[in-house]
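The following block contains the structure, expressed as structure tokens.
Note that this complex is displayed minus one protein chain, with the remaining chains in position.
Per-chain residue numbering starts at 1, and chain names A and B are given in the order in which the chains are listed.
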Amino acid sequence: MDLAVTAHELTKRFDDFVAVNGIDLEIRSGETFALLGPNGAGKTSTMRMVSTVSPPTSGALTILGMDAATHGREIRGRLGVIPQEDQLDADLTVYENLTTYARYFGQSWSEAKQNATELLEFAQLTDRADTRVETMSGGMRRRLTIARALVNTPDLVLLDEPTTGLDPQARQLLWDRLYELKERGVTQLLTTHYMDEAEQLADRLVIMDGGEIVASGTPSSLIAESTTAEVLELRLADDQTLSHDLPFRTEVLRNRVLIYADDGAAALRHIRDLGVEPNSSLIRRSTLEDVFLARTGRQLVD
Amino acid sequence: MITNTFAVRAIVERNIIFFRRDWVILVAGFFEPIFWLIGISAGLSTIIDDIEFGGELVEYTAFVAPGLIAVSAMNGAAFDATFNFYFKLKQLKIFDSIITTPVTITNVVIGEAVWSVLRSTAYATSFLILTVLFGLVASPWAILIIPVSALIGFSISAIGIFATTFVRNWHDFDYFSLALQVLFIGSATFYPITVYPSWVQVVVQFTPLYHGVALCRSLALGTAGLADVGHLLVLVGFTAFFGWRANRRLEKSLLA
Partner (left out) sequence: MTSVSPRPSSVWHVVEHHAVQTRRTLQTVLLSGFLSPVFTMLALGWGIGSQVDDVSSLGTPDYLHFVGPGVMIGTATLQGGFSSLWQALAALRWEGMYKNVVRSPATFTDAMTGRLVWMGILNALSSVAFLTVLLIAIGWSGFGALLTPFIAGLTAMSAAAGVLAFTSRKESGDGFSVVARLVLTPLFVFSGTFSSIDTLPSAIATVIKFFPTYHGIEVARDLINERAELVPSLLHVAVILAWIAVGWALSFGGFRKALTS
């Protein structure tokens, strides 16, 4: 099987602080792989190591068949990097951002211009070609950043929190673009702290916390292994407690109680039978958020 | 095999693309030393007869003009190597994304330096042409002022980028303005270095512009000699040392 990225015991330390603590990764060519984790989990540190701009403190890292420690330049020539913060060239126009970037990969001007024109189309920014980046919305900037990362038709695209801070519509538009990339067979490594994003986009994922991998698998296998099919969410009145011994795993959060059961409706009946009448109740299917909670005892996003 | 020239060229081009819109700034920067030439030397030449230089008497304007060519080379490089470099590094953060491409930090440093040197050389060359037209140049060696101004540009650029890696916020550039003014006025631009007490003369040897002024002056007045080889070597030394240090410091901060 063809591997785009292999990391073994990959570690990143900043002085005494361990940001990434000996993680192992295997990312297959053509798949979309996600690092899911809360802020500070070490996702960006990992991405920067994979993009060869941050030397690992220890561990082995092979990218597109080359050693990251010795072949940084060759590797970067085949990567597309979408950093967490859009580092677009705010002094230039949309079109100039693409052409100058293409030149950093050694493309000829005619190649650069042709690629820029095509990518503007892909990112649905053609009518914005001559706009200065400064004046664009967050969603448009993000699409431009993605277009820019594709200028060298990369074999591996790294996306660090591609949709954080975007409104739902802009997010959806971006997901469509990423889905199209996937259809083209481009390997994608993305980070996110949104479980729905990981579920939507990722073929496989790891959940990171505190610099370590706490779970890995496909979205559905992780849910199947770590949690129940359904979750019952209850909101109780202030004076109510759920002190009963229940035949389900429960998590008491700040403003709600989660009850894990394969049949949520049955669980709700069981609780009502005990004489507890919640203010509101909701039955939903389990998500990666629940997996995270089960593995770490904490919520993914507070 | 990817070679480095494309990377350096791409960094230079990015500046050209940017300044195509703001070309007025480039042109405006060229005038400053010319104003000083007219403002100081035109007036003073009526009350300063001649200056003794290299054992010969030289008309005051002809003495000052080549010094101001060196100044124009410094000015041409200084802004891009400091203020604009900081803007790209900390405000636009474009270097962070450029280094995720095959372009390396060393390519960035060299590319930015080459761009500021192009500006230096353009200013100095235009100024040189003016001084020739005004009959202020006595020697055909003056043509070498063009490569010398490039070297001045490189040394100022290397020192400027190095110093910029220490900048914490925009207010720190007040120190840079002061330093540029001190170099401009104090590098024996307007009077011979022998005016200074000997300890000041020693201090001045450790500043870059003085060597540029001395080189341009002896080339324009046709008095170039062995001492000028020394001046050249000092400028090369400044360029190499500070260029190396700047590169190291940027690698440390950007490749965290």
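Side notes on the structure shown:
As a working rule, contacts are C-beta pairs under 8 Å (C-beta built on N, C-alpha and C of every residue); 3 or more make two chains touch, one makes a residue touch a chain.
A quick note: this is a predicted structure, and the numbers were derived from the prediction, not measured.
The chain that is not displayed touches the following shown chains in the complete assembly: B. The omitted chain makes contact with just one of the residues B:I17, B:I40 or B:L144: B:I40.
Screening B:F95, B:F154, B:F190 or B:F238 for touch with the missing chain picks out B:F190. Although one chain is hidden here, its contacts on chain B can still be listed: residues 24-25, 28-29, 31-32, 35-36, 38-40, 42-44, 46-49, 51, 60, 171, 174-175, 177-178, 181-182, 185-186, 190-192, 195-196.
Going forward, only the chains that are shown with their structure count from here on.
Inter-chain spacing, taken between the CA centroids of chain A and chain B, is 47 Å. Across the complex, chain B is touched by residues 14, 51, 53-55, 73-74, 76-77, 79, 81, 83, 85, 87-92, 96, 100-101, 103-106, 152 of chain A. Across the complex, chain B meets chain A through its residues 2, 6-7, 9-10, 13-14, 17-18, 92-94, 96-104, 254-256.
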